[in-house]
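Shown here: the complex without one of its protein chains, the others still in place.
Here the chain labels run A, B and C in written order, and each chain numbers its own residues starting at 1.
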Amino acid sequence: MQKILLTECTDATGLIAKVATTCFEFGLNIIRQDQFATNDDNRFFMRSVLEGDFSENNESKFLQCVTAKLPDDAKVQLKDKAKLPRIAVLVTKEAHCLGDLLIKSYSGALHAEIVMVAGNYPDLGELVEKFGIPFHCVSHEGISREEQEERMMKVIDDYNVDYIVLAKYMRILSPKMVAHYPLGKLINIHHSFLPAFIGAKPYQQAYDRGVKIIGATAHFVTDNLDEGPIIEQDVIKVTHRYDASEMAKAGRDVERIVLLRALNKVFDNKVFIHGNKTVVF
Amino acid sequence: MQKILLTECTDATGLIAKVATTCFEFGLNIIRQDQFATNDDNRFFMRSVLEGDFSENNESKFLQCVTAKLPDDAKVQLKDKAKLPRIAVLVTKEAHCLGDLLIKSYSGALHAEIVMVAGNYPDLGELVEKFGIPFHCVSHEGISREEQEERMMKVIDDYNVDYIVLAKYMRILSPKMVAHYPLGKLINIHHSFLPAFIGAKPYQQAYDRGVKIIGATAHFVTDNLDEGPIIEQDVIKVTHRYDASEMAKAGRDVERIVLLRALNKVFDNKVFIHGNKTVVF
Amino acid sequence: MQKILLTECTDATGLIAKVATTCFEFGLNIIRQDQFATNDDNRFFMRSVLEGDFSENNESKFLQCVTAKLPDDAKVQLKDKAKLPRIAVLVTKEAHCLGDLLIKSYSGALHAEIVMVAGNYPDLGELVEKFGIPFHCVSHEGISREEQEERMMKVIDDYNVDYIVLAKYMRILSPKMVAHYPLGKLINIHHSFLPAFIGAKPYQQAYDRGVKIIGATAHFVTDNLDEGPIIEQDVIKVTHRYDASEMAKAGRDVERIVLLRALNKVFDNKVFIHGNKTVVF
Partner (left out) sequence: MQKILLTECTDATGLIAKVATTCFEFGLNIIRQDQFATNDDNRFFMRSVLEGDFSENNESKFLQCVTAKLPDDAKVQLKDKAKLPRIAVLVTKEAHCLGDLLIKSYSGALHAEIVMVAGNYPDLGELVEKFGIPFHCVSHEGISREEQEERMMKVIDDYNVDYIVLAKYMRILSPKMVAHYPLGKLINIHHSFLPAFIGAKPYQQAYDRGVKIIGATAHFVTDNLDEGPIIEQDVIKVTHRYDASEMAKAGRDVERIVLLRALNKVFDNKVFIHGNKTVVF
């Protein structure tokens, strides 16, 4: 059996030795390990894939022992590699990111279980239901932003999910809704290579500026619009022949690929949040 | 003999037919042709590589005849494909872009003649002089910005150049200096994928934001800092392991490649300026 | 109304002028035009997007007139830009390319109509039928290759399709089946950047060779395995950490993107076949 050990603490000498020795003592073999320490604020991050005896007794003693050897601020977690996280997907009208997630999930290529999809329009319900996944329309029409968010959160929270993926959900979350979830739970795909073209209509902005590359950014959601920690970015080249709608069309393939790559990293416990940045192993 | 016909005017029906027919009548074969018409403001751009009789008499009659058939606002130019433009290169202390230009020029792979290099520091003089090219140090120390620019322009203008390449010239040109040259003559390499990270220290900005891609942008210089028409852009991927100085180091290879590609396009008469954008064939 | 004029003939002087003038005479405005002439064997290819009067009378006279002015070997076609080609998709067990086509088609982002899917295994039938598209299983088990191909061709030919897309159809077509269709009708996605790793198990080959990039190639099918005219290729980087199965997993995202890009080009009439190569506008 394999589990993933996630370690995060103030950097200090001997951390790798301490963790590795403890693993060795408990008969846990390190299959793969990545670590990183920041220069500016002295934080240590490590992801270790361990194989061995994860009986309840051995595991709890191991965790206790590791934690005791690390600095006081250490956060130590053990994640079951085989367990699929439960995710909710939020959408509006565009099908390309959602479609990718559904197909990947259907063919066993997404390391997560899509337990529900919710949209502020009903348009994508038919597609979702083809795959036997519940779809909820939580319209914003005729009600306040606050009211719509309340309803949305209620719908989501009934499903007890690990992550909420904003797969082209074209509404800006209020600080209240963002604060309702722990940092790291909300993941968004933004249709520009941030920090270029923050905000609305990035493809129109890109067209107006005459850029030769367009891109997409997957990031964790924080209070500041499009300012959360970036997980993954990519770009493609465009030319003067692309108008704003053609940029949008070309960009969709970058968006869905970037979102998938980011989610795979997150679901595989390869992403640490470090202030407004990420460490991605 | 080959010449390049550059045509720019208000779009209208029959433009390609008119130019192509005139070429045919004057015995000029179209070797390659690219054209583009904008949707939003109805401008037509065409680049035609012509082969045939470019005796003075035939050429001037041809130009007269083509121009007569085109809309009144047409700009028509014939460029000798074999003629190397004369360029001045402006630098500060960094050698990577300048070095590339010198090597490419030395080995006959730059379609231009570097007739002089000028810097606001003397550091790169030694390198330039290895290649038998005059170097001028026009220091900014102890004098006003205006005075330094006056001196720089005087030095440049003595050489009668076609283009001025800012190859990591780390000074912002005043509106007066920009206005001293026609639009399209000044080409800059900026060390970010504009419009992200305008202004100073883009790699530090990129590091602080935690981006996963960094890039470079070659553009024509206008009054607005880093806002001129973009000719070429490219990016490379970075990770959390790159600090600002490692980003800068990795970025240098993008900068020099992007600058070279942009210059090759410009020197080959493949770039039209269209408002704040470019058409690049 | 817009139509696309495709012209292919021996290169000669004045071809652009002749076509453009004829368009002008028949009131057909050239919205966009691309042309290319080969150096080695002197072939001329042109794609012109025309707008204007395509009444039957005007169109047939125009075609007659254009053809009369061109060299005797000219092939001239007019394609209705709005008309969706009918396509058959052939699959085996892998869902990623097929899934992309289904989602793109469902959301109106594929310029074609998928009229049927056929597989040599039944596995993907369930997915196809979710989208209301007929699926045919034509198993190869217990029968000869010839017999299976006969049955497959019969099934396909009932649908009167314009293109047959091999979306990870893991069987090598016999020369007889290839010859049954005109060149250009069969499009395949091969899971390597050809000509590297021709034949079976390219990811295993790539792993064994220790390459740092893997890729995919979309090409027209000819008699020679993996040797047909290439339409589109792309690659991604891999490291020593990828075993053959992880390369395959990473490669799937390249495969589906490359196939889609190639199909969009073909369906938009932007691809000419020229011997064993393509001209892609």
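Here is the rule we go by: a contact is a pair of C-beta atoms (placed from the backbone, for glycine too) under 8 Å apart; a residue touches a chain by one contact, two chains touch by 3 or more.
From a predicted model like this one, the values you see are computed outputs, not experimental measurements.
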Note = In the whole complex, of C:Glu129, C:Glu146 or C:Asp243, the residue touching the missing chain would be C:Asp243
Key: Which of A:Gln2, A:Thr21, A:Ser174 or A:Gln204 contacts the chain that the document leaves out   = A:Thr21
Message = Tell me which of C:Leu78, C:Cys137 or C:Val235 is the one touching the absent chain.
response = C:Val235
Inquiry  = Going by the contact rule already stated, which one of C:Met170, C:Ala196 or C:Leu225 would touch the omitted chain in the full complex?
reply    = C:Ala196
Ask   = When the complex is taken as a whole, what residues of chain B touch the one chain not shown?
value = 94-96, 99-100, 102-104, 106-107, 109, 127, 130-131, 249, 252-253, 257, 260
Inquiry  = Even though one chain is hidden, which residues of chain A still touch it in the full complex?
reply    = 13-14, 16-17, 20-21, 23-24, 29-37
Ask   = Hey, which chain C residues sit against the chain that's not shown?
value = 36, 39-40, 193-197, 209-213, 215, 229-235, 239-241, 243, 274, 276-280
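Simple rule for what comes next: only the chains that are shown with their structure count from here on.
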Inquiry  = Suppose you list every residue number at the chain A-chain B interface; are over half of them used by both chains (same) or under half (different)?
reply    = same
Task = Looking across all chain pairs, point out the one with the most C-beta pairs in contact.
result = A-B
Inquiry  = Can you work out the whole-Å distance between the CA centroids of chain A and chain B?
reply    = 41
Query = So which stretches of chain A touch two or more other chains?
reply = none
